[in-house]
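One protein chain is absent from this view; the other protein chains keep their places.
On to chain A.
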Amino acid sequence: MKSEFTPPFGKITQIVGQCISLIGNDIDTDRIIPARFLKCVNFDSLGKSVFEDDRETLKGQHPFDLEENKNASILIVNSNFGCGSSREHAPQALMRWGIKAIIGESFAEIFYSNCIAIGIPCFTLPKKSIQDIQKYTDNKSLFLEIGIKNSLAKSKDLNFNLEIKESSRKMFLSGEWDATSTLLENENLIENKFNNLPYLKF
């Protein structure tokens, strides 16, 4: 758990940081942040509770508890990460722990859109490449420099061409990933839709 937290803001073009590997498919949002921590009216204190039950079970051996990972910011995961509940508390907890980007085999849909909405870019890589990274981080620290413009992740030993949804990539580069203001620009069109939907006249 890092000391100060500043939420991302504006254009996100590059993420530089140490990788933290978390192995497993179908890791659901109940595991990322158990429901009892959802009893809150803001997200501020979620960072310390991320993966609480998994960490408790592993008694200090969970990747999020290892000393060498304490400054990591790029999370490496396997397939269908973030499945289950739509709770935005899950990416909020990861972000408040220190995660700034996630690279995985695949993501659950609502989790993915929650990440984008709060400024955490999610990239995909083929299974083999993910396993290579996870193997590498077994005994060495891996620092990656991720460029969003060319979707490239570079390090001393390994380079990867990352995949990211084009709409997400553009949003991060333009700084418009916080959607509210973009949506509000079409105020007239919204009014128009409200006045013309058949069922709003019934």
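By our rule, contacts are C-beta pairs under 8 Å (C-beta built on N, C-alpha and C of every residue); 3 or more make two chains touch, one makes a residue touch a chain; residues count from 1.
Just so it is clear, contacts and distances are computed from a predicted model.
Per its UniProt entry, the chain excluded from the display bears the name "3-isopropylmalate dehydratase large subunit", taken from "Cobalt/nickel transport system permease protein", "Lipoyl-binding domain-containing protein", "3-isopropylmalate dehydratase large subunit" or "Anti-sigma factor antagonist".
Residue A:Ser113 is the one among A:Ser49, A:Asn69 or A:Ser113 that touches the chain not shown.
Although one chain is hidden here, its contacts on chain A can still be listed: residues 24-26, 28, 30-31, 34-36, 38-43, 53-54, 56-57, 78-80, 83-89, 91, 106-110, 113-114, 117-118, 165-171, 174, 176, 178-180, 182-184, 186-187, 189-190, 193-194, 197-202.
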